[in-house]
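All protein chains but one are shown at their positions in the complex.
Right, subunit A next:
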Amino acid sequence: MASMLLNSMRTCPVIFEFSDVSVQTKSKKTLARPSVKNIVLVEGVRTPFLMSGTTYVSSFHWGLLHKTGIPKDAVDYIIYGTVIQEVKTSNVAREAALGAGFSDKIPAHTVTMACISSNQAMTSAVGMIAAGQCDAVVAGGVEFMSDVPIRHSRKMRKTMLSLNKAKTLGQRLGLIGSIRLAHLAPELPAVAEFSTAETMGHSADRLAAAFGVSRVEQDEFALRSHTLAKKAQDAGLLKDVISFKVPGRDIVSKDNGIRPSSMEQMAKLKPAFIKPHGTVTAANSSFLTDGASAVLIMSEEKALAMGYKPKAYLRDFVYVSQDPKDQLLLGPTYSTPKVLERAGLTMDDIDVFEFHEAFAGQIMANLKAMDSDWFAQTYMGRKSKVGTPPTEKFNLWGGSLSLGHPFGATGCRLVTTVAHRLQKEGGQYGLVAACAAGGQGHAMVIEAYPQ
């Protein structure tokens, strides 16, 4: 799947046209700085995000080769983010690049940083361009929850490895004889913190409780996400989605997790993690998703020289980290004020907000934390709160709750969505923020490219 995206990246039109730009860009100062290279987002695409198990997409490496818009050697480097790695393709970026017909002379590496893996891929690309080492980098992310590697149990692995080394038949038989039925039980990868052994949903439920987020608030937010996603999908706003053909099946061209329901329906669900009194349910959480995303990032000079019309500038970004137990999912709270400070902006300057929605409860908790002077002073060492994003600017085309959340691929979706929304809504600045396992977080300021 990843290679398919890279294909489309190579075949992307030189000038991306927007038919329905209705609002003019407000005239605010630009964030360009004399000493810093302008780095632009040229294009962003993604596969439809599919609920895990709905379509089998793992053997997705067909060699569909199109005439390319980009010369084979114009891309200097490829970086991919992924969370759950296949043992056979631990450097999935390289395999995807080769499978997509990129020149085998383009190096590629894979990064991992939980749910902000593709953010890390993008900022790594930004770093390479800023350092003057590259001019054009493809960054992306991919996740196949339908085909995660399932390991043998530790005891079984140990026996199997010893078997390799066993020299005599007696030794082998002895080892085989030591296998017990229990050893055959497989080990599934868990969405749990290594340091605390707590699953993310459990932590999200505790976080929601800590900030007094009610079940109703969570369900309402989830419903909003699905409703807005449906609207955006129907209006054809999700232009970053490209169709692809699953061998032997139909062409897939839409995210399939969008399912606006009703508050009554959602209220019927039982809590998924903390039973029986928890508030996080399957309906107000993001679901396991398959999908891939990619962006083409270039120095402004290079993009213009090659005749591209960039979509946006990628400006300041930060990574933050905090207590993985009780503040696991508060990344946006910590990263937002920090990145705004770096960029010299305030919340009021931001026109477009795209936050990663891991859980409705997590988003609500973050919004409450951002609105609390006490929290800012007690835990963040800040003088005052940063404030909350206005609803009318926040995740207007749906979010991870409704579109889906392929861990490694969400970051590129957020950035591309901000770029598209800035163009559509005529804003100047956009803010991306996300939380990630390990108690980490990320935020990035994006500036519209003058149209």
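In the analysis below, a contact is a pair of C-beta atoms (placed from the backbone, for glycine too) under 8 Å apart; a residue touches a chain by one contact, two chains touch by 3 or more; residues count from 1.
Convention: contacts and distances are computed from a predicted model.
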- Note on the structure: Complex minus one chain; that chain's UniProt name from "MTMR6 protein", "enoyl-CoA hydratase", "Probable glutathione S-transferase GSTU1" or "Septin" is "enoyl-CoA hydratase"
- Item | Hidden-chain contact residue, picked from the options A:I84, A:A166, A:I179 or A:I274 | A:I274
- Which residue among A:D104, A:E301 or A:D323 touches the omitted chain? A:D323
- Task: Consider the whole complex, including the chain that is not shown, and state which of A:L98, A:I179 or A:A209 touches that chain.
- Result: A:A209
- Touch list for subunit A against the chain that is not drawn: 194-197, 202, 206-207, 209-212, 274, 276-277, 323, 325-327, 365, 368-369, 372, 374-375, 378-379
